[in-house]
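Left out: one protein chain. Kept in place: all the others.
Now for chain A:
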Amino acid sequence: MRALCWNGVNDLRVERVPDPTILAPQDAIIKVSLSSVCGSDLHLIGGYVPTMRAGDIIGHEFLGEVVEKGPEVTRLNRGDRVITVSIIGCGKCWHCEHEEFSLCDNSNPQPAFEEMAYGHCTAGIFGYSHAFGGYAGSHAEYIRVPFADTNCFRVPEGVTDEQAVFVSDAVPTGYMAADMGAIKPGDVVAVWGCGGVGQMAMKSAFLMGAERVIGIDRFPDRLRAAQMKAGAETLDYSRVDIYDALLAMTGGRGPDVCIDAVGMEADSGAPSIKGLAIEDLYDRGKQALRLESDRPAVLRQMIQCCRKGGTLSIVGVYGGLIDKFPMGAAMNKALTFRMGQQHGQRYVKRLFEHIEKGELDPAYLLTHKWALDDAPQGYRMFKEKADDCMRVVFAP
């Protein structure tokens, strides 16, 4: 089959590789019909996530058809149209039983890396480096899914392919970001990052009762989509001081819930804004020297802006160590931190219901649909945010 392989930093190629086969009794093989790019893939492509190996197939957000299943798969049939949650649960450990699927004890076949770096190992993720299990990803014609009964979900008739594909990752991640904020009616929610996950977080925040949602980004098309599609007010961080603007919009209180949908490659803002260029240079310099693995600009800003006693919900991906973290502000302001990779399996059913009722329509995230053979250009476009690109989806 053909597959998009990572061969080194910013070196992606579509190559011929062997077809996947059933390797364990609970596996299924899915014929991929749509597979989306994701912002967190950019961290892999840029070389910020260690333990990538040349030849790894990337991609983790996909929709397809069950073509083969292992002897212990009982809930799926050949021909089923399914999405697969990008983060793999075994379905049987204590964490999976408590719907914390991304903390699964058993799905990562290479736990040594994470145990060394994080103290414990978390779930395997498709196409997401060997620290997260080394599973082959979905930018391919076929993909093998372990523990298929737990991780594959049949798509209801009334939901289109273009809506369903994002229920793999972007929709549940955004939904979980809002869920972790424990939003109460009347709350003001600020969302840093207006990409796919940020858009879904804004929409979900309204579904959970937020009175106002404020989206923060610097790309005009994303800010426009946040306004037109997600119903948010917007701030362009390259033009205004975010702290001043958020306090002005909230009577000096600050947002009740702050959501980070950006992660480790955050941009500190335009050099014209007081003092921020130094922060950005500091973070980029330390990151380049591998003395700090992540750029925490959004985290610092959220801690500064959040109302006293408010909640920070973090779904943007971080990899390792962070310097100059304003713990004093966080502690003295009594902030609550919630975070994690998405527990998608917990939300899929509810999300399909929202989509069927017309309360949530993620299809607008899909701005470009390309052939798999053009995947390297697709990623370049997504990375450069060219042509108002929100998400490129490949159809093998």
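Here is the rule we go by: a contact is a pair of C-beta atoms (placed from the backbone, for glycine too) under 8 Å apart; a residue touches a chain by one contact, two chains touch by 3 or more; residues count from 1.
Here is the rule we go by: contacts and distances are computed from a predicted model.
One chain of the complex is hidden; its UniProt record names it "Cyclase", one of "Acetolactate synthase small subunit", "Carbohydrate ABC transporter permease", "Copper-containing nitrite reductase" or "Cyclase". Among A:92, A:184 or A:224, only A:92 touches the chain that is left out of the view. Within chain A, the residues in touch with the undisplayed chain are 1, 3, 5, 7, 13, 15, 17-21, 23-26, 47, 50-57, 72, 90-94, 97, 105-113, 116-117, 124, 130-131, 133-136, 140, 144, 146-147, 290-291, 320-321.
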